[in-house]
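Shown here: the complex without one of its protein chains, the others still in place.
Let's look at subunit A:
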Amino acid sequence: MHIPDGFVSLPVAAATGLVSVVGLGIGMGRSQDAFGIRRAPVLGLTTAFIFAAQMINFPVAGGTSGHLLGGTLAAIILGSPWAGMLCIATVLIIQAVLFADGGITALGANIFNMGVIGVWVGWSLTQTLQRLFGGYKGRLPLAAGIAAGISVVVAAIACAIELALSGTAPVNIVLPAMTGVHILIGIGEGLITGGVLTYLMTARPDLLPGNQQEFKGWVVPVVSILLIAGVLSLLASAWPDGLEKVAENLGFIKLGENVRVSIPTPFADYTVNGNEGIGTSIAGIIGSIVCFGVAFGIAKLVRPNNA
């Protein structure tokens, strides 16, 4: 997801750079308060660890490969998204300056995608899911794993939007492509994050945050999810997905129509009454509410009795 030089336009690079600098400025102040001199090795080593982990690419489908982003993992180990942001930003600066991995001119965009969005989405979702799971510490790896996976996809969506705004690629091509690949990378990210946290919880539980009993601050994540579902759904490609395209090319798409039983559905093709504009947004928001309700129900079911 490291954007090289020449992929983002000057306005996009400047805007993302400004947001990243402001975010890092606040993060530096907050990290100094949170850490002091005693916890400095944890911050330094976690940065080195994420740097090393990002060098190991794992293969995903379609001849591409992915690597750990580590934003959620860093924020949880360090116990602060501000410090997590600082950690990922340091990794990205080292990679851009010393290894030309990610452009110097795109450094702001890369820090924004992976260091700001990746860390904050991962951290906020972990907090929300952890509370939904009853605040039980044993559920932290599961919550963090899911959150880490989703944070990678959200960061990829942000990256795709930046590339589209820069005129590098049309949004209807770059958004589904980036999202599709990063869903697979997100699964890897989730598994590694959850696995490492499970181990750390057994070996060094003092490194991880403690139990959280109260369910607070749900408004921001819920509203964010609804906004994403409502706004980003408008950008979704109308082109056929991989299977549909193959079916069209090979001429077997009509086979499905032969056995299709017509059931009236209110949100067919992700629209309301065939209205592709606001109808898609409504379908996205309602879909998110239903998913949230199902997840909440599952969380209630798996919640331990003593939590």
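Simple rule for what comes next: contacts are C-beta pairs under 8 Å (C-beta built on N, C-alpha and C of every residue); 3 or more make two chains touch, one makes a residue touch a chain; residues count from 1.
The rule we apply is simple: contacts and distances are computed from a predicted model.
*Asks:* Pick from "Energy-coupling factor transporter transmembrane protein EcfT", "(Fe-S)-binding protein", "Pyridine nucleotide-disulfide oxidoreductase" or "Lactate utilization protein" the UniProt protein name of the chain that isn't shown here.
*Replies:* UniProt protein name of the non-displayed chain: "Energy-coupling factor transporter transmembrane protein EcfT".
*Asks:* Please pick, from A:S80, A:T105, A:S151 or A:T179, the residue that touches the omitted chain in the full complex.
*Replies:* A:T105
*Asks:* Which is it among A:F49, A:F112 or A:F133 that touches the chain not included here?
*Replies:* Selected residue, touching the omitted chain: A:F49.
*Asks:* Considering the whole complex, not just the chains shown, which residues of subunit A touch the missing one?
*Replies:* 2, 4-6, 24, 28, 31-32, 37, 40-45, 47-49, 51-53, 57, 64-65, 86-87, 89-91, 93-94, 97-101, 103-105, 191-192, 194-196, 198-200, 203-204
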